[in-house]
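Some notes on the structure that comes next.
Only one protein chain is missing; all other protein chains are in place.
What follows is chain A.
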Amino acid sequence: MSAELSLIGPILAAMLAAATPLLFAALGELVVEKSGVLNLGVEGMMLVGAVCGFAVTVKTGSAPMGLLAAATAGAATAALFGLLTLGLLANQVATGLALTLFGVGLSALIGQAFVGIPLKGLPKLNIPGLTDLPVIGQALFGQDLLVYLAILAVPLVHLFLYRTRAGLVLRAVGENHAAAHALGYKVIRIRFLAVLFGGAMSGLGGAFLSMDYTPMWAENMTAGRGWIALALVVFATWKPLRVMLGAWLFGGVTIAQLHVQGLGVDVPSQLLSMLPYLATVLVLVLISRDVARTRLNAPACLGKLFHPDA
């Protein structure tokens, strides 16, 4: 096998891994936004999830406990957002920004004691025969559970939104909360549940970073992925499958630029590090040029406050 071909497997595997935190966070945010809530605090929730997952894994030695803690911590952070915006009618944009700042600070505080501690990472799947397949074996059958879980979440979220009654109600609440309320749906409760789900997914995305992708804790280690996840949702016109393609694109360019840096190409590394963000936004903007389609998929009540008596 040629050297070039042998590179494809690891690159593919690395790409799927790099896309995973985005996929978790963006799918969570997609459900939140479909219910009509704009939570800009994804970055903060990811960081809180990352540090809590890491800390609990270090303390208990159990990765599942760590993941559970990450999801719970993400949901708890989101609950704070839900309380402020849905319960007390605070402005969603301002509260979301504040949540990110809060998450950065809180995660740094919790993480102080854990800087520099290495972690083993999550166990990889190993299916004799399949995992050893040339080129694709490692990428498709040698990842850890979270990578598969993130990909599995794409059809699950799609089925939930478009095939179940609960999903229909959630979309209806995001489309026209006054009408949904008039029909007797509990707008606030439904949105709060969606916000909790979004927080848990963000927490898992963060935990994947700290427990597996680079198994250690560093301040601000999400490095803006929360913001990319937010952009993905909008540019993917609120469609789960497009979110996945966008996440893979981001992952792919991330890995590609690392390899370019590794080859010693004479381009400032800062420019190359910019590439994944730039490429993802650019491609998704091109995809979502069709304004009409975007408007049809965009939840009409996104970011609007709702009060049942008004």
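Here is the rule we go by: a residue touches a chain if its C-beta (ideal position, glycine included) is under 8 Å from a C-beta of that chain, and two chains touch if they have at least 3 such contacts; residues count from 1.
Assume contacts and distances are computed from a predicted model.
Peer 1: Looking at what's absent rather than what's present, what does UniProt name the missing chain, "2-oxoisovalerate dehydrogenase subunit beta", "ABC transporter ATP-binding protein", "Cysteine desulfurase IscS" or "BNR/Asp-box repeat-containing protein"?
Peer 2: Options "2-oxoisovalerate dehydrogenase subunit beta", "ABC transporter ATP-binding protein", "Cysteine desulfurase IscS" or "BNR/Asp-box repeat-containing protein" considered; the missing chain's recorded name is "ABC transporter ATP-binding protein".
Peer 1: Can you tell me which of A:59, A:120, A:189 or A:295 touches the chain that was removed from the display?
Peer 2: A:295
Peer 1: Determine which one of A:168, A:223, A:241 or A:274 touches the chain that has been left out.
Peer 2: Spelled out, the listed residue whose C-beta touches the missing chain is A:168.
Peer 1: Check each of A:89, A:109, A:127 or A:183 against the chain that is not shown and name the one that touches it.
Peer 2: A:183
Peer 1: Write the list of chain A residues that the hidden chain touches.
Peer 2: Residues of chain A in contact with the hidden chain: 165, 168-169, 171-172, 175-176, 178-185, 291-292, 295-297, 300.
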